[in-house]
Every structure is written in structure tokens, then in C-alpha cells.
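Every protein chain of the complex appears in place save one, which is left out.
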Amino acid sequence: MRVPVVCPYCGVGCRLYIEKTPEGYRLDYADDIPGIPNENGSLCPKGNAVLDLLSKDRLKKPLKAKEEGKFVEVSWSDAIKEVAERLREIARDDPNQLMFFGSAKTYNEPNYLIQKLARMLGTNNIDHCARLCHSSTVAGLKAVFGAGAMTNTYRDIEMADVIVIWGHNYAETHPVGFRYVLKAKERGAKVIVVDPRYTRTAWFSDMFLQLYPGTDIALANGMMHVIIKHGLYDKDFVEKRTVGFSELKKTVEKYPLKRVEEITSVPAELIEEAAVTFARAENAVITWAMGLTQSVHGYDNVRAVATLIAITGHIGKPGNGASPMRGQNNVQGACDLGVLPNVFPGYRPVTDPEERKAFEKFWGVQLSGDVGLTTVEATHEALRGRLRAYYIMGENPVISEANSRNVLRALRKLEFLVVQDIFPTETTRLADIVLPATSMLENEGSLTNTERRVQWSFKAIEPPGEARPDWWIVSEIGKAVGFTESGAKGFNYTSPEEILREINAIVPQYRGITPERLKKNLAGIHWPCPSEDHPGTRVLYTERFLTPDGKAHLASVEHRPPAETPDEEYPLILTTMRYVGHFHTLTMTGRSELLRKRWREPFLEVHPNDAERFELKDGEWALIETRRGRYVARVKVTKAVKPGVVAIPWHWGANVLTNDALDPVSKIPDTKACASRVKAISDAEAKRILEELRNEGVVA
Amino acid sequence: MTGILIDPGKCIACRACEVACEREHGRSFITVFEFEGSAVPLNCRHCEKAPCIEACPTGALFRDKDGAVMVDVKKCIGCDMCLLACPFGIPEMAGKIMVKCDLCPERRAEGKLPLCVQTCPTRALTYEEPNEFSVRRRKSYAERIALRRAHDVPQL
Partner (left out) sequence: MFPNFDWEKCIGCIACVRTCRGGALSYTDREGIRTITFEPGLCDGDLLCLEVCPVGAIEPSPKSSGDSATFPLARCENCGKLTDFTVKEVEWGKERGLFDVFLCPECRRVESAKRIGEGFE
């Protein structure tokens, strides 16, 4: 019997089948389910390798640390008892000494539960990895349009006449989703790529704008300068559906193309052509990802691009829209379900007394109205000794967070660290208690992809050892802490369906997305879905925006450089990138020989001019240093980067180098741009440094 | 005759084809070659006029009912003649016998697509009659140069 599951990797949300056979498990392609994101059941290399998650070194039993990194097995009841006792004790003293991490890599149900636990204990210190990636999007789009999610669906990308791909290596990070772009191209659509690197996505571009990292606002303002000057904006739309145009006009007047060319290094004629092509298009979308969001100005970057979309009227109708591409398969769900320090489930502000009252009534306890800590802020607070315990569910911040050595030090300072995961990681190594969870293929629940599409994934594989579903673990801890009631006022759940029904009751966007409907309709339902007979909403903002006045708030933002720019000591801009065959911190893809053998190591991309200048040879080892740390990688001499810019994949631990200066609004670190220096080193020296970094526990 | 057709204009070098093929066969019989700005997945072309079949001294290389070029392992003596003959460099030796893409015969028997074609995220690989491929290309080109679309015509 083939069980339909949703791929545990990225935000495209592909469907596949897993079948139990006498020899083990088999993967099959879902080419018989209409309407799923991956037409024909196609899968990228990671999806093809999901069965390698059944690796031998899965966490199978709860563990307790005797000393750092050395564990003994304990029973579930002992582990839960200890976790609950410590959380309760610290909460009684001051719940804001606790920090909770939800997981973009697990279902909606456990995510809803972990933020409920944090809040019922009295704190809003709950966040997750969206902080590191699309928090700029969530905040930026909320400011302009009233909500922080993709405004259309993949079909709308396919229908567009112009597709702008901004700071997003679409073909490598969302390969199956990229087919929609290629289908549009077959129809004659034009593709405009904005990226500091000539990526595999840029191979397919009709216009390639190779800007310096951190200069996106200048480019967006430059494009709007052209559009407004030539009257190419949608006058009707601007008048009826936006506010802030006159201020915007004044701001972008200060961005003539000559100035923008100087800042971005993109030739003026190209900027003009791109702007005119985008504005004149009948239907156009802009997709974006980390290149735009992971900046100390990420919030402003997103607002600038959203404003560009708004003034050209490319929103609120099919074939158009703002398409931030979420990375994880359920980061959208984690955001929707309130795993954020400033909002309750459904994006209702914790500071709003009316919203708080509604949740206090629902959950039956007093709730805090103070905005809690975000993940990187929590690292800084822990370093200052102001946090006593962390409960981390399904996240590996020792590798994923910028300036990762800080995370190592912060987690070590804690009195108590609980980590719930499927494999041992650099983060579980530091834990006091490790809780073994099932992978998403081994339990079931609902999850939400980039398109706001909620799908149900069924249990296909038996979990190893004593690993348990995340929803069960959090429920047991919730009960042990003292919240023993059934229903919304406690944690006495018997199934993920029960939890989803509670979500239906309290999250208006998910009201009609019941477990029954999801199990019958494998292609899922797009929120908002206000009732059980509502088909879901594909296109947002057809009549009005979700801002208080219903209009799009155009943003006038100014260009400012990244937090750290090159100087004599550190003359190169370092940016980060991904490989198609690996996912994030290698917890999952690192266990697959099929993937490892094809993507073995990170290569530092260096332009031939810089290779000559710094005496670097293709294929030989280099030492990369920033003010925060050092790292080694072999060099790949390529013209894909510009002189003055070097790029490295971060999967193996390059975040020891990156900068954790934060965007003041979204609190996202400036991951995509910092100052670095590179020099050639011998094989022996490289191996020695790598060994050192591994022993330190900061790299894979 | 049907074979796997390659559209390099769509290959994104993701290697899903390699991973799928290796997962089911133990080794991959398709390889993606990446160049600066494009990529080409390459496997046995199952040539209609196959130099390997002609070069084989024992008749181990034959064509099955779908036209795929197959190796009869009982007859193969590992003499390397097909390695010499193949202009695409496809045959590989696995111990004493030659191995290469067999166009997934079990899947074909069930009416399914070969694995690499099934999984390719961008349809850079297709399994169809060559003239089906050409017709699609022609249609796509025509669509791109069409002077008017529905939305240009107010009455529509």
C-alpha cells in the first residue's frame, strides 16, 4: 500500500508515495494526484533520497548528559519528568528566563503546542528559524500589504509575462518549483534575475542584474525612479488602492540611474530595461528569498520590492503577485501558528489587549502582553546570563545561526538545555536532555507550503527505537508541567487531528481546513479558508489589502550599506549560498551517500582577478577569515562572482564567519554580506584547522 | 522508436536523475555534465543504428521490443569492443560484463516512464517519439513569436 506523504525538505511541498515492501521501504512518484505542487510527481535529488533518513544513527532513546557530549539512556517518563520540573521551577521564578524554539521541520500541530506551552507558562519567548530567513518578509509584507505571506500561487508564476527573481537561486533551492518559471518562458515570458552571483537560475535569465550584496534598495528605488519618471506606474491602482505615493516619488527622485549604477554596479541601461519591462508587463510576479531578506536592512528591502509591485499594480489578480519562497517545508505553518514572539496564532499581536483576552479565555490562563525574544536576541541574552533554559525542537542553531560561535557559547552558559531532534547534531551535543523525535515520514499531521497551501502527510514508516512524534512529546511535557485538562485548556491530546481541530477553532485563516477535508483532498487547501465549505483562497488582495485602511502602504526607504563593508584589513565581501543537493545544516542530507558523493564539500567561489591578486589556485585550500572567525575551503575560480565578492555554501559550518548584526525590525542577521580576507594555505594546515573547528563543535 | 530525449535548455543540473537511477540500480547510468552556463544529462542514446551492436562479437547486445539497446549478461564476454565503438563513451565495465542504461524495462512493462524521466523536475528529459518532441518545440516557438494574444484583443 502506497502512503502519500509530503516531502520533508523544502517549501515547495512536493507529494510522493512511500511503500512498505518485504525488503524495507520504496519510494514512488505521485503522478496520479491532480493539483499537487510537483506536477507529474517529479522530485529533486533530495526528495529522491528521503529514504536515507532511515539511517542507523537516528536518535532512538531519550538521553541525559553526564557531562557535555556524554550521554546515558533514560526512560521517557524520567526525561519528561525532569524537563517539566525544570521548566516549571524556572517559570515560577520568572518565565522570561525561558526560551522556546519551534521547528519549521515539523507539523503544524506540535508547533501550535510548543507556542501554547511557552505562553501558558507565562512567556512570549518563542521563535523559530524563520527569524534567520524570512522574518524580513513576514514583517515587511505585513507593513505594506497587511499580511506576511505569498500573495498568489505557483500557477500564477506560470501565467506571468515577466518574472523577476530577486536574491533567489530558484533553480537550486526550489528546483521542482522552477518548472513553473520554465513553463512561463516557453510561452514567451521574460525572466529577470537579480543576484550577485551568476547562479543556475541566471542561466535562464533574459536580463541579469549582477548587483553587489546589500544594494537591493538602491536598485528597487532606481527602478521605481524610471517607472515613475516615465509614467509607467498603474495610476488607477496607485490612486485607488495605495497610500504614500507622493512621499515615495520624492524619495526615488534621489535615485537617478547614474547613482544607482555607482552603488550597485549594475549598468544604467540594464536597470532601465528591467524597470520598463517589468512595469509594462500585463502580468508580472517578483519572487525572492535570502538575497533580499538576510540583511541588516531586510525589512526595508522587502518593503521596497513590495512597493515596486504595488505601484505597477502587479498584485491582487491571477498571474501576478509577491512570491517570497519559503525554505523549509513547514516554516509557513510555524509562522501561521504563532511560533513567533510578537504574535499569537493567526498573526494577532500579543500587545493587543483584545486579542490577548480572546486567547486567555480560550486557553484559560493569564498571558503576557510583552513581546518576547527572537532567536538571535536570545543568544545575546543567554550570553549575558539572563536566560536559564532553552527548549529547542527540531533546529540546529550551532550551524544555522550567523556568528555561530556565539550560539555555542550561549548554549553552554545555560543551566538547562533540552533538544528534541531526529539525529544527533552539533546542538544536541550540548544538551542536558535529548528527546528522540520521529521524522515527518514516521508520523502524521498538517503542514503549510509557501503558497499557503495546507496539506496532510500520512504516516508511512515505523519510527526507530523509542522515537515519538513531536506532538506527543510536547503534550506529555505540557501535562507533566501541570496543564492536564482536555481540550483547549490543557495538553491532554490523543491525536494530531484533535490538535488541528483546536487550531480550526482559534485561527480564522485555518477555520475551514479540517483534518477530514485535508485527508480527502491531497492537493490541500490554501488559507484563508473561513469555513468548511470554502474552497480556500489562491489569490490575496483582490478587493482590499489587510492593512487597517485596506490600502497598500508604499514604503519610502533609503539605501544604506551592510553593517560591515570591506576595508584594508578585510578587503572582500563574503556572501553565502546553497547547493541543490544539500539541505541546510546537513542533519538530513548529510546521512545520504547518494547526495554526499555528489556534493562533497564547500567550494569558495573566487573571481579570477581576485585569485590572482591573493595568489589562490583552483582546487587548492584557502583560509577565510572575518572578524568573527576562520574557516577553510577549497577554491573554485569562476566568473560567476564579481571581483571583490567571494561566495561559500554554508551547509558545513561557514556561519562561523557571518555577521549577527540585526535588522532593527525583523531581527534577522546580516548573513549575506560581511567583510573577509582570503589567503592560500597548505593541505596540512587546512586539515589542522578543520580538525580544530570540528573539535570546537562549530562545523560539520 | 522511443528513446529518452534531452532538452538541455531545461536542465538545471540538479542531478535528481542520477540520484533516482542510482537508488534503484546501485549505480547511476545517467550523468549530468555541467558547463559554465548550461548542463546536459547524458545516458545511452539507444541509437537506431547502434555502433555497439555492430561491434559486439557475441551478439550480447540486442534490441528489445521497444527498441532499447540491451545487454544479455550471459553472452557478454567483456571484450571492450562496444567501449571502443560508442561515440558517446557510454558503456562501462562492471567486473566482467558491460553495464549501461537499460531504459528501466520493468517500469516500461508496467507502462511507466523510465526513472530519470519520471523524476526530472523541469522535463529536461522526456520519453516520447522524436516527432512529439519536435511538435512541442515548434508549438512553443510559435507561441513565443505570436503577434497577438487574447489579452491584446479587447473583444475577446
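Letters are used for the chains, namely A and B, taken in the order the chains are written, and counting of residues starts over at 1 for each.
Going forward, a contact is a pair of C-beta atoms (placed from the backbone, for glycine too) under 8 Å apart; a residue touches a chain by one contact, two chains touch by 3 or more.
Since this is a predicted model, take the numbers as computed values, not measurements.
Colleague: In the intact complex, which of the presented chains make contact with the chain not displayed?
Modeller: Hidden chain, whole complex, touched shown chains: B.
Colleague: Consider the whole complex, including the chain that is not shown, and state which of B:Gly26, B:Pro87 or B:Gly111 touches that chain.
Modeller: Going through B:Gly26, B:Pro87 or B:Gly111 one by one, B:Pro87 is the residue touching the chain not shown.
Colleague: Name, in rising order, the residues on subunit B that touch the hidden chain in the full complex.
Modeller: The list for subunit B reads 6-9, 31, 33, 35, 38-40, 42, 51, 55, 57-58, 77-81, 83-92, 96.
Here is the rule we use: only the chains that are shown with their structure count from here on.
Colleague: Provide the C-alpha centroid distance between subunit A and subunit B, rounded to the nearest whole angstrom.
Modeller: That pair's centroid distance is 36 Å.
Colleague: Which stretch or stretches of subunit A touch subunit B in the complex?
Modeller: It comes out as residues 27, 29, 31, 38, 40-45, 47-49, 51, 171-172, 175-176, 178-179, 182, 186-188, 198, 200, 203, 282, 580-581, 594-595, 598, 638-640.
Colleague: Quick one: in the complex, what on subunit B touches subunit A?
Modeller: 10, 12-16, 18-20, 22-23, 36-39, 118-123, 140, 143-146, 151
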